[in-house]
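What follows is one structure encoded as C-alpha cells, with my remarks underneath.
For this view, one protein chain was removed and the others were kept in their places.
For clarity, chains are labelled A and B in written order, and residue numbers in each chain start from 1.
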Amino acid sequence: MRAVAKMKILALLTAVAAVAAIAVVGASGASAAAVTVDLCAKAGSVTMPDSTVVDTWSFVPGDCTSGSAGAGGPVLEANVGDVVTINLTSDLPAGHTASFELAGLPVKDNGDGTFQFTAARPGTFAYQSPGDSGRQQAMGLYGALVIRPAGEGAGFAGSSCSSAPGAVYGAGFDRECVMVLSAIDPAFNADPDNFDMNGYLAKYWMINGKSYPDTDSLAGGGDGSRLLIRYVNAGFDNTSMSLLGGDELVIARDAHPLTDTFMAVTETIPAGATEDALFVVPAAAPPSANGFPLFNRNLHVTNGADSPGGMMTFITKP
Amino acid sequence: MHGSTRREFLKATGVGVAGTVAAGGLLRAVDASLLGPEARAATTTLALAATDGYITMPGREDNPIYVFGFIPVSPSLTVSQLTSTYKGHAQHTAPTLNLKQNDNIKITLTNLGLVQRPDLTDSHTIHWHGFDIPTPLNDGVPEVSVAVPIGQKVTYFYRPHREGTYMYHCHFEDVEHVQMGMTGIVFVRPLQDDNAALKNLGLARSTPNNVAYAGFAYNDGDGSTGYDRHFAILLNEIWAAGYHDGDRDIQESVPTDYDPEWFTLNGRAYPQTVLPNDDGFTTSGLTTANANEGSDDKSQPNSALIQVNPGDRVLLRLANLGYQQHSMELPGLQLHVVGQDASLLRDGANDTSYWTNTLYLGPGEARDVLFDAPAYDGSMPSGSDGRGNYNVYQFKNRDWRKLSNNGAAGPGGMMTEVRVYQTPLPAQTVVSQTYA
Partner (left out) sequence: MTHLLRRLGIPAALAVAALAPMDVASGQAPATPKTGMVCTPQNAGGSTYDLWASGGYMQTPDGNSVYMWSYQDAAGDASFQTPGPVLCVTEGQTVSITLHNALPEASSIVFPGQDTEVAATGGTPGLLTTEAASNGTATYTFVAGKPGTYLYESGSDVSKQIEMGLYGALIVRPSAHQSWAYNSSSTAFDPSREYLLLLAEIDPDLHHAVEVASNPNAPAYDFTAVHNRYFTINGRSFPDTIQDNDSVLLPSQPYGSLVRIQPNTPGNTQPALIRMINAGVDNHPFHPHGNHTREIAQDGRLLVAPGGATASTEHFAETIGAGQTMDYLLRWDTQSTDSSGQPYNDYWDPNSNPLPVAQPNYRNLTFKDAHTWYSGNPYLGYKGTMPSGTSSLNICGEWYFPLHSHALNEFSNFDQGFGGMGTLLRVDPAGGCFAAATATKILSGTLNAGSYANLAIDDGKLYKVNSTTTGATRVADWYGQFGGLPAGATNLAITYKGSNSSSASQTVYLWDWTTSSWTQLSGPTSVGTADVTVTPSVISLPANYIGTGTKHGMVRIRVRNSKASTSFVTRGNLMKIVYDAP
C-alpha cells in the first residue's frame, strides 16, 4: 500500500515540476507574457491512509501521454498580466468532457479544447472543471492557481510549499504554502454517472490530496517568519479551519485584498473560495511536538471511523 | 391564475406586475394622522392570504409537491371572497415586496385554511425577518405575540427605517411552515432614490451606459450603490419526503431528519429558474395540476433569470430561507458585496464592503451584491431567445450536491443564468423583470 502511495507522490512531483516551469516563463523578466499550459484530465486513483483505493478524475500536466491522476491537479502559476492559454486534453471516460473554469476571472472557451484567460490580478484562485453539474469536481477535477506580481516569489518548484520570500497585496512573506481542501465519498467516486447525490456522504477529508497522517506539514520557518497560507476550498463543504498556538492575519479572500484585514484563529473557507492568511511564527513553543496544529474544526479529522485522520496538518518550526 | 383578482391587487398597490408588489406606488395616500418627522411618510396597504397548494419540481412532474404559501390579494376583498377565489391555490415563493424607507406599511394577513388537510387547523403569521421591530405584536412569532387562525385576519404595521434586503416568512411552527413554502423577499428602497443629483452620477459612465441610475441599494451618500437593474432571489431547499409529502399524507416529520432533495432559487429548480416570470408581461409555461381544485396553477410565478444589457450595473438582492448554508459562484464576473442584513457595509467613514467570487450565505442572512455586466462577446458561450443573442454566465451553487434534482445526474438544482444581450433590452420597470 505504501508503495502505491509513493508512486502517487512521485507522479505529483513530476506534475508540479512541470508546472513550475510555467512560472519560470512568467517570472523571466517580462511583465506580461503569453503562457501556454498543457493540461490533461484523466482517470486515476488515490490510496487513502486506511489503504482504501478510490477512483478519481484529476488534472495532470501534459497531453495525457504520461502521468497518472491522483486527487487534485497541479498548482498552476502565472504572473500578473500573463495571457494564459490552457491546452486541455480530455481523456475522461466516454461521455465526459473536461473544461476549465475560474470562479474569479473570465475564461474564454475557444471551442477547440483551449481556454484562455488574462491573469488580471494577483492572488490565489481555484480552477475547476464544472462539467456534469459539479460531478467532475466531485471526482477531483480541481486545483489551485497562483497569480503573482512579476518577480514576487519563486514558485512552488515541486512542493505545495515554497521557502522563497515574496509579497502579495503589499504584504511581505518569507514562505508560502498552498492548502487545497477537498473531500471524497468513495461510493460516489465508484459510480459518478449514476450515483444518487442525495446520499452523498464524504468519508475522507484531504489537504493537497492527502489525509492525515499522509498530509505534508507546512514548514513555517523560525521565530517571526511570515508564512503565507493560501487556502483553496475545492470541496463541497463550508469548512472551518482552526489553528492552535497562534493566529493568522487574513489579508485576502477570493483573490481580493481585504480593506480591513483582521486576525483570526478559526476561519470558514466557503466551498469554492480561497483565502490568503499570514501566520507569523510565534516565539513561543508550539502546543505539540508536531508543531502548530491546523485542522478542520468541523472535526472532519477522521478517515472513515478511524481517528485521527482527515483534514489536519501542522506548521513546523525548526 | 385568477387574473382579475390579481390585477385588482396590483391596482391597489399601484404596480404593474404580478409576483412583484411594488408598494408605495401610485395610489399611496398620505396618512394625515401622522405628525412630526414622519409627516412625509406615505401609507402603503398590502394584503396576503395564506393557504395550501401544489408546485412542480423537476423529476416529479407527475407528483406535485404540496406546499403552504402566501398569495398577494386585494385588501378590499372579504374573507369569504378570498376563500372562494384563492383557497387551495398557494404560490411559492411569496411575492417580492418592494417598499420605501420610512413609509407606513400595513399588511393584512388572512388565513384561508387548507384544502388538502381540512383536519389541520394551523394558524399563520408574518415574521418580517430582520426588521428592527419596536413591539413584538408585529414580529409575527406566535409564542411571544399572536397568530391568525383560519377565517381570521390581522393587520401588521411596519415602518422600515433601514433600507436594504430582508425576507419574510411564517413563524407559526416555523420549522414546518417555512419549509412548506411560506417564504419571500421584502426589500426597502432608500430615500436616496429621490435624489436626482446622485442618480445622475450614472450619466458619467461611458456610452451606451451613460444613463441615470434606476435606484440605489442604500443611502450611500455618494452613489456607490447605484444600479440599473435589480433582481431579488431567494435561496431555498425542498425536503419533499419530509414535510411536503408528510403533511399531504398525514404523516409526522422529524425536523432533525431534515434532508432536502431539491435546491431552489425563487421556488424553482434549474432549468425552471430560467423560465420567465408569470406576470403581466411574460408567461413561464410552468404549471402544476392541482388535483384538489382541478386547475392548472401557475404556482411558481417568480423567475430567477437575470437578463441584462452589456455594461449594466446589476444589484442582486439575495436572501436564504433554506436551512443550509450556500456558497454561490458566478464564474467570470466579480461580485461586490455592498450590503448585508439590510446594513450598508460601512462603519463610519470606513468602507467594509468586499469583493468575492463565492457568495457565502447562511440561513436567514441577506446580501446586496453589485456586478457589472460585461460587453457582449459573440465568441463566448451563448444562446438566443426572442430577444436575440446573449452570453451566458451561470449563477450556481458551488456544492455539487446542490446542482442536482433529487440526486439525479444532469443539470439541476440551485442554478440560474445571467444573460447579457447583444440587442439591448428596455429599461427595467419592476424588480426581477423578465423579457420573452
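Keep this in mind: contacts are C-beta pairs under 8 Å (C-beta built on N, C-alpha and C of every residue); 3 or more make two chains touch, one makes a residue touch a chain.
From a predicted model like this one, the values you see are computed outputs, not experimental measurements.
The missing chain, though absent from the display, is touched by one residue of B:Thr51, B:Asn98, B:Gln179 or B:Gln334; that residue is B:Gln179. When you scan B:Pro75, B:Gly223 or B:Pro255 for touch with the missing chain, the hit is B:Pro255. Of B:Pro75, B:Gly223, B:Pro363 or B:Pro381, it is B:Pro363 that touches the chain left out of the display. Although one chain is not displayed, its contacts with chain B can still be listed: residues 31, 33-34, 36-38, 43, 101-102, 104, 106, 123, 127, 129-130, 132-139, 141-149, 152, 154-157, 159, 161-163, 166, 172-176, 178-179, 190-192, 218-219, 252, 254-256, 258, 323-325, 340-345, 347-350, 352, 360, 362-366. Not every partner is drawn; the one left out touches chain A at residues 201-203, 238, 240, 242-247, 259-268, 282, 284-285, 287-290, 293, 295, 297-302, 304-305, 307-308.
We adopt the following convention: only the chains that are shown with their structure count from here on.
Averaged C-alpha coordinates put the centre of chain A at 37 Å from the centre of chain B.
Contacts from chain A toward chain B in the complex involve residues 101-110, 130, 132-135, 137-138, 193-200, 236-238, 253-256, 258-260, 268, 270-273. Within the complex, the chain B residues that touch chain A are 259, 261, 325, 327, 329, 331-334, 350-358, 360, 374, 377, 379-381, 394, 398-401, 403-404, 406-413.
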